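One protein chain is absent from this view; the other protein chains keep their places.
And then chain A:
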Amino acid sequence: MLELLRQPWPWYTSGAAIAFIMVLLLIFGKSFGFSSNLRTLCTLAGAGKRHQFFDFDWKTQKWNLLFLLGAVLGGVIAATLLKSEIPMALSQSTIDDLAKLNIIFDGQLNPSQLFGYQLISSPKGIVILLAGGALVGFGSRYAGGCTSGHAISGLSNLQLPSLLAVIGFFTGGLAMTHFLLPLIF
């Protein structure tokens, strides 16, 4: 059984599990949306004293912080108990495209050039990660949700605003991938 779980999971098991998690949270009386945690963390850091947007009772969001904690632990379990030694089956055309940007596919989940230890000595890399994170944080709050809140919860509930948000996610993602990444790397 453990051997089977260690293999990379096919997309359909993962999609089904995500839908199951969304339903489970609804049954628990909550709704699936991860990025609100970023707002709660700002409130915990004291942002509520300065700005009204962060002035709310964070305890109503305690459940989501516990979910976040679980997500980190899930990552630990996947990297230890369930780690697969098989290199990721990334498409050859993506490997070739990234090579043109001088980003090497190393068979791991993330390129060590961007996320490895050599990053510490690379101011450019740190700026890229900080700026990218800031865009995600700003954009998800502005759009009122991220992939879990809009693409999964919102689309499942046939919300037109969520469809608009997902169109936005892809507009930005395509612009970054095809026009900006060649300028950045």
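Assume a contact is a pair of C-beta atoms (placed from the backbone, for glycine too) under 8 Å apart; a residue touches a chain by one contact, two chains touch by 3 or more; residues count from 1.
Note that contacts and distances are computed from a predicted model.
**Student:** One chain of this complex is not shown here; going by its UniProt record, which of these names is it: "Lipid-transfer protein", "Gfo/Idh/MocA family oxidoreductase", "Transporter" or "Glycine cleavage system H protein"?
**Tutor:** "Transporter"
**Student:** Which positions on chain A touch the chain that was left off?
**Tutor:** Counting over the whole complex, chain A touches the hidden chain at residues 5, 8-31, 34-35, 37-39, 41-42, 45, 47, 50-51, 53-54, 62-64, 66-79, 82, 84, 88, 90-91, 93-94, 97-98, 105, 109-111, 114-116, 119, 125-126, 128-148, 150-162, 164-178, 180-181, 184.
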